[in-house]
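Structure record follows, encoded as structure tokens.
Right, chain A next:
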Amino acid sequence: MKEWQSWPRFRYEAELDLRFPEEVASMPGGRALFACIQCGTCSGTCPLGTYMDYSPRKIIAMTRAGFKDEVLHSFTIWLCASCYACAVECPRKIKITDFMAELKQRAIQEGVYPKRFPVAVLAREFFDTVRKRGRSTESRLVLRLYAKTNPLKIFNQALLGLKLLRTGRFSLRAESVKNRQQIDQLLRAVDAVKATTFVDRLAREVHRGEVARV
Partner candidate 1 sequence: MSEQWEPRIVAFFCTWCTYTAADLAGISRMTYAPNARIVRLMCSGRMDPQFVLKAFADGADGVLIGGCHPGDCHYQAGNYKALRRYTLLKRVLTEMGIEPERVRLEWISASEGDRVQKVMNEMVEQIRKLGPLHLEKAPRRTAAAQEREREAVGVSSQGGAR
Partner candidate 2 sequence: MKYLYYPGCSLKGTSRGYEESVLAAFEALGVAVDELEDWNCCGATAYMAVDEMKAFALAARNLALAELQDGSEHPTLIAPCSGCYLVLSKTQHYLQEYSEVSRMIDGALQAARLRYARTVHVRHPLDILINEIGVQEIARKVRQPLQGLKVASYYGCQIVRPYAAFDDQVNPKTMDNLMQALGAETVDWPLKTRCCGGSLMGTLPEVGVPLSYILLKEALKRGADVVATACPLCQFNLECYQDKMSHQFKERIEIPVVYFTQLLGLALGVSERRLGMHRLLVPMPTVRGGTRPHA
């Protein structure tokens, strides 16, 4: 619990980033963001709403108002499990799930994602494997995730791992596509067009082992 004294009394307009809402709304279909009437259907529908620091409704309000720091630092965006329940119920047809994904990407770009949050690590490990091999192998992914976040956790799950091994569900053989070159060409082309560098930055970070520092 935070100390009450530390609560800011005002949010000064100068501290906000008024370009932020426009940036976020530039995603496909993103203009719908401005149609939000703050009804709270998304928050009420969200199965994870109760775990979030800001409800999805608040995230939208804060994005509109330019609370960039709070939004990108929030746990909410990492808690979204992409179940789309909010998106189909939203009376304003806001693609809230896609909006959360957009915020995750922006958080990674800005490097402000919570470092001890394995959600981001999993996403990146996954990304890395697929980039190289075209397919992911769950078992190896899980091992790498634990290795990079909390190696001790592996022991908690050892029994389950054994069971899975026994039933043939935990194969350690790495899956891969045959035409790896094509995958490479494909993803490079996206990079070239997109001219975004965050993936490289990400690769550098992974390389430096920053993410391993819990």
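These made the cut because all candidates are chains of the complex that A comes from, given by their letters.
In the analysis below, a residue touches a chain if its C-beta (ideal position, glycine included) is under 8 Å from a C-beta of that chain, and two chains touch if they have at least 3 such contacts; residues count from 1.
Keep in mind it's a predicted model, so treat the numbers as computed, not measured.
For chain A, the touching partner in this complex, chosen from 1 or 2, is 2. Across the complex, candidate 2 is touched by residues 28-29, 47-48, 51, 79, 81-85, 87-89, 95, 97, 101-102, 104-105, 108, 117-119, 121-124, 126-127, 130, 134-139, 142, 145, 159-160, 163-164, 167-171, 175, 177-179, 182-183, 185-190, 192-194, 199, 202 of chain A.
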